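With one protein chain held back, the other chains of the complex are shown just where they sit.
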Amino acid sequence: MLELLLFPAFIIFGLSFIKSDKAKRLLAFVSFLILIPTVKLISLPKPFHLFKDYLVVDDLNAYILFVSSIVGIGVTLALMTLDKHVKVSKNAYRRFYRFFAIFWIGLIFSILSNNMGIYWIGLELATLSTVYMIKTNHSTAAYKEAWNYMIVGAIAISLILFGIILIYASAKPILGEDAMNFNLLLAHAKEIKSSFLFELGFATVSVGMFVKMGFFPMNLWLANIERASFYPVAALFSGILESAIIIGFFRFSKIAMEINYDHLFTFVFIYTILTIFIVSFLIYRAKDFMRLFSLSGIEHMALIALFWVSGGTFAALLHFGAHAFLKPALFLSTGVLESNGKYKIAGALKGYKGKKGTIFWFLVSLFLLAIISLPPSPMFFSEIYGFGAMIKVAKSGDNLLSMMAAILILLILLSVIFYKFVEVYQSMKYEGKVYEKKVYVTELFSLIIFGISLIILITSPVMNYLRGIS
Amino acid sequence: MVDFFIGLFLASLITALFTTRLYRLLVWYSFNSLTLGVLALLIGIKIDDNAMLITGIATIVIKAIAIPYFLKSFSQKFHFIRQIQPNIKIQYAIILIPAILVFTFYLAKPITHMIANNSNYVAISISSLFLSLLLMMEHKNVAPKITGFLSMENSLFLLGITATNGMPMLVELGIFFDLLMAIVVINLLFRREEMKNA
Amino acid sequence: MFQFDTLSIIFVGLILLGAVPNLFYSFGYLPHIERKIHYQVHYFAFILSMIGVVVAGNALVFLFFWELMSLTSWQLILTEAKSQETIKSARFYFFMTHFGFVFLLLFFLIVTDGNLEISFANMKNIATTFKYPTLLFFMLVFGFLSKAGAVPFHVWLPYAHPEAPSPVSAMMSGVMLKVAIYGFARFLFDVLYPWPLEWGIVVLVIGSISSLVGVLYALSEHDIKALLANHSIENIGIILIGFGMGMIFDSLGLETLSTFSFIAALFHTFNHMSFKSLLFMGAGSVLHQTHTKNMEKYGGLIKSMPITAITFLLAAISISALPPSNGFLSEWMIFQSMLGSSNITDMSLKLAIPFAIFALAMTGGLAIACFVKAYGITFLGLQRSKNAKHAHEVNFLMKLGMVLMSLVVISLMLFTPFYISWFDKTLVSLHHVSVYTKIFPNGIWNMHSVAVHGGVVSPLILLASLLGVTLLLFFGYKALHVKTRIHHTWGCGYKTSAKTQYTATGFAGPIRRFFNWLYKPNEHFHTEKIGQHETKFTDSNYEVHAKPLFEASLYESSKKLTNIASYWVYRLAHFEKTRYAAMIFNLMLLVLFSYRIFSHEFSWATFALESIVMIISIKVLIIGDKK
Partner (left out) sequence: MIFYITTIILLLLLAPILLSFIKSLKMLLLFKRPAPLLQGYKNFAKLMQKETIVSQETSSITTYAPFLVLSPLLVTMFFLPPIVHGAFYVSFVDAFTITGLISLSTFFLMLLGLDSASAFGGIGSSREAFISALVEPAMVLTVFSVSMMAGDLGIGQAGVNLAEHFPKEHMASFLFAGISFFILLVAENGRIPVDNPETHLELTMVHEAMILDLSGVYLAIIETAASVKFVIFASLFVSLFIPVGLEYSAPIAILIFIAKLFGVAIAVAILEVNTAKLRLFKVPNLLGISIVFAFLSLITFYVLGA
């Protein structure tokens, strides 16, 4: 099974060395292969031991890997017409795929791992390969940002590892070498004697992850990177890489819940509110699509984290799925939206002729409205359930009023974001001048894939599946 | 003996903070890695763990010798600026470094129930983490930043070795693999730039 | 999932009564709209979503349709987005609905414990155990009344409603606001039932202020649709006065009075639906012909648009609460319920209610003034612009829509007992006593107040006698065969022209001047004088704009605040470009330090120490020295 999972990545890696024009198309279609094993994974009986105790498939990571693979396919589809919108060399294409293969391998390891160490290794692999993907854009800004990403990412990743070792140190006295095993750790979390050491470790891990996801105070670096790199890379960043991080956060916080729920909740709550506070005002001032979407991505990641620690597992996963489909879709459409006259928000949705054009602007407006959780977007439901979970926590705690105030502030901050998005949407649709713009079939196709996935997400089998994940 | 090397580790890191030359920085990094390797070997012998011995040797080979060498060759190939001036004032740094140490010891005080039964190791690791961050933030150039990142990696290992008596073998090898991968990527990053300039 | 109890049914009835005539009107209006598909899709979705809201049986469905309603209405405002003004007001509208939604969401989450699929009855069980019911009440107030357009959440209304296509304005003002009232009623009755006295007073105060503020700003408007939108605020205020009285009586245990007040509120809800829809349709027809919303450009339209003019007159009489219209009857009921306050034993409350009476009476007087202005300036006199001269009657479907809606108005007037029995049943289903037999103790001719020493009114007799006397007079006049001569209006020897007529601005002048302290209007007076003469001029122009007080104080300042906050956040965020390592350093320091002192052992001393250390560290490492 593991071979099957890794096989497409290896093929892509191999094919990327062929210097032929056909390779470009071939690569895109080969990348469809990544979907097959992930579908298989979902149908397997859980938990399924993929590779001893190190890689174990359960409902949670099968779901996340599946979502990621759909995103991967969508991104590679849109990649085919990248050269129509921006200047890009042929070599860059192949290199992109080469690193995409490495990225995918790293991702499989980190998502499916049942071991903190393996998780980290996969994550590091994926991170390092994306560093190079940024560089496919030959601009000074991209070069600078690639370095930036290299260093900040390295710090963040190191912090995660540091935290992992601290956690390991706290659990080793009871579990020995197996203290890196997530499942075992979860089962024996109550027995950990030095809870303070564990919490230090957890805090460090979380800080690392939060920095990596662009939470407070590092809110703009991801946005800048996504601005500087090509849009499919940005889509990969927000769609897939963050899913690898968030699953780690899911697992670590699950253990931390067992140790001391109050500390965990307070920590994450304060942190995410701080993040959303800053992000909402940054969004309020954002002037181009990339930054806007990337900042809103941070907002959604913060919400997912918050929902998860509030016990709204279902809400967090639904929100995660919706975010993972919506954000890449928007990033990919940015490529088309910005192809004439960069950074222009006013009138960006105007000037699309013909059937393709109509479908395109229609889909993009749907996505834009879905991201601010208007019904029937999955985000509408996930936010309701997520906040419901938070209220539940608030009710069971002692300081109900302050919690309510905090939640209210949170909701008001989200309204600020809402306001900005409505403004952006209206400006795209109703302001500015009309230019003729072109949309290509493959991009449209990838957007449709995302759209369909979103619809599938709110069908009852999927909802039930997500409810089943605890 | 272990304590002595830990002290040496910390000392070399602190010295690195005050260095103004790139090569000397690399030397200090190399020395820092060397102490780490020796520590691994010492502890490995003490608790009779082969994995630790392998880690120690790999550390010495990769971190103390190979990486500084690569970095030096990069710097020659890509013409780094070798004059590196810390942009945090020395007056501040003098206060800051002891403050960090005090803080981390304060932080680690409540830690109990450890394998090595000595929370000071954790404290020193955390403080070396902070010091590495300090190293990164006091330089603007890329090369010292990379060195800072590598020292961070060292401080992780220090934690792994002293506080937990070594991580599982697979994980450690994976980490080494990633480190090498990082070096490759750094190399590629530099090379692209050079190609573009040429 | 869905429930069809009496309350839901009567609101479904309300929506249908509002929607069906509107449908015809809308089809007549359609050729005027460019994006037909967009319009129609959203139009029907809008109607469906409103029905969905009122029949929703659990919170999830309710919220879903509620948001859908906001979404579609927002898109409908944008149907003809040509000007920046429209875009801005649509945005404002959507933001305000979202703002309300936030509170609703919070409310539902609290009363459902996060499981949004439970029924309303179960919600009540949870709500009763909740420690702060007043919090829940205020969430309802914020959530629903911001949608209904009560003060101080009304500012969006005069912006949003005028910008929508006219059938939609009619729908939004006439029907959508009522859906918000439905929500307010539904959850007050079903979830938060035993109400403390204070809640009723809060609703009463909001209602009184809304009615006054609404009508005052309506008077100062020259934009006919904005004028009508401001009147919606007023009428929502009146409904809330009735509602608040009902709540007060209920908490005081005066059951019959309470039911009576609620019936009055519901009746006014229906009436407002009917006449406001009709008014907006009329305004839409006028706009359709003259292509402007500015009343100063109208005039004399009664000659070219008789059907529009007559239906508009009917609605104007009704909204001005003049007998024997339906508007008068509901306002009469609300007055009667307030007279019931003499039964209250609480002296301070008893002394406070006359203020509400004062507000309502004042509102009535000003509403008459306002509709004389609206009707007189629009339909009477001479045409003030070219467009008004070339106006002619609208097409058949639009006329049909207006006529049907006036039939609704008339039916509310004629079949009052029937409607009231319906409302009575609703309140019985909401566990209130029935008062139908007390209102109509002997037949449908006389309508009694349930208050002690209450009044009586007999709408049908009144209508019949008015009609009879008028016709008698008219035919008497005809029988006289008076010789009639046609001549010009006397203009003091000058020629009578459109320019010498009174303008809308002029008409509202005295009242505006009297309320100057409230309006704080922005006046522009410009005269081109001839030579040095003080009184001779070639050209003179006077304009006055009153910016709503609430907008200036509440909304602009919060916007300013957001701007300032975002500016500082933006500046702070930019440190990370150059100082990211220092940022992470400080972050780590903060997090670990906090964990150490908060989770291990807490003392204020260490907390203070942490703060100091953090401040120094941030100053030194991130902000650095000034260059």
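Lettered A, B and C in written order, each chain numbered from 1.
In this text, contacts are C-beta pairs under 8 Å (C-beta built on N, C-alpha and C of every residue); 3 or more make two chains touch, one makes a residue touch a chain.
The shown structure was predicted, so the numbers you read here are calculated from the model rather than taken from an experiment.
S.K.: Given that one chain is not shown, what are the shown chains it touches?
M.R.: Even though it is not drawn, that chain still touches C.
S.K.: So which of C:Ile37, C:Ala121, C:Ile486 or C:Ala605 would be touching the chain we can't see?
M.R.: Counting the whole complex, the residue in contact with the absent chain is C:Ile486.
S.K.: Which of C:Leu30, C:Leu48, C:Leu135 or C:Ile357 sits in contact with the chain that's absent?
M.R.: Within the whole complex, the residue contacting the unshown chain is C:Ile357.
S.K.: Who touches the missing chain here, C:Val456, C:Leu561 or C:Ile612?
M.R.: The missing chain is touched by C:Val456.
S.K.: Quick one: which of C:His42, C:Lys276 or C:Lys373 touches the chain that's been left out?
M.R.: C:Lys373
S.K.: Take the complete complex as the reference. Which residues in chain C touch the chain that isn't displayed?
M.R.: 300, 302-303, 306, 317, 320-323, 328, 332, 335-336, 339, 342, 347, 350-351, 354, 357-358, 360-362, 364-366, 368-369, 371-373, 375-377, 379-382, 445-446, 449, 453-458, 461-462, 465-466, 469-470, 473-474, 477, 480, 482-491, 496, 498, 500-503, 506-511, 513-514
Following the convention adopted for this analysis, only the chains that are shown with their structure count from here on.
S.K.: Which chain's mean C-alpha position is nearest the mean C-alpha position of the whole protein set?
M.R.: Per-chain C-alpha centroids compared to the overall one single out A.
S.K.: Could you tell me which two chains share the largest number of C-beta contact pairs?
M.R.: Greatest number of C-beta pairs in contact occurs for A-C.
S.K.: At what distance in angstrom does the C-alpha mean of chain C lie from that of chain B?
M.R.: 67
S.K.: Quick one: chain A and chain B, Cα centre-to-centre, how many Å?
M.R.: 31
S.K.: Which positions in chain A touch two or more other chains at once?
M.R.: If we look for residues of chain A contacting two or more partner chains, we find 151, 155, 159, 196, 200.
S.K.: Mind pulling the residue numbers of chain B that touch at least two other chains?
M.R.: Answer for chain B, listing residues that touch two or more other chains: 107, 110, 129, 133, 136, 145.
S.K.: Contact residues on chain B for chain A in the complex?
M.R.: Listed in rising order, the residues of chain B that touch chain A are 107, 110-115, 122, 125, 129, 133, 136, 142, 145-146, 149, 152-153, 155-156, 159-160, 163-165, 167-168, 170-171, 174-175, 177-178, 181-182, 185-186, 188-189, 192-193, 196.
S.K.: Spell out the part of chain C that touches chain A in their complex, as residue ranges.
M.R.: 60, 63-64, 67-68, 71, 74, 78, 81, 84, 86-87, 90-91, 94-95, 98-99, 102, 105-106, 108-110, 112-116, 130-132, 135, 562, 565-567, 569-570, 572-574, 576-577, 580-581, 583-584, 586-588, 591-592, 595, 598-600
S.K.: Mind pulling up the chain A residues that touch chain B in the complex?
M.R.: 54, 115-118, 120-121, 124-125, 128-129, 131-132, 135, 138, 143, 146-147, 150-151, 154-155, 158-159, 161-162, 165-166, 168-170, 172-173, 177, 180, 193-194, 196-197, 200
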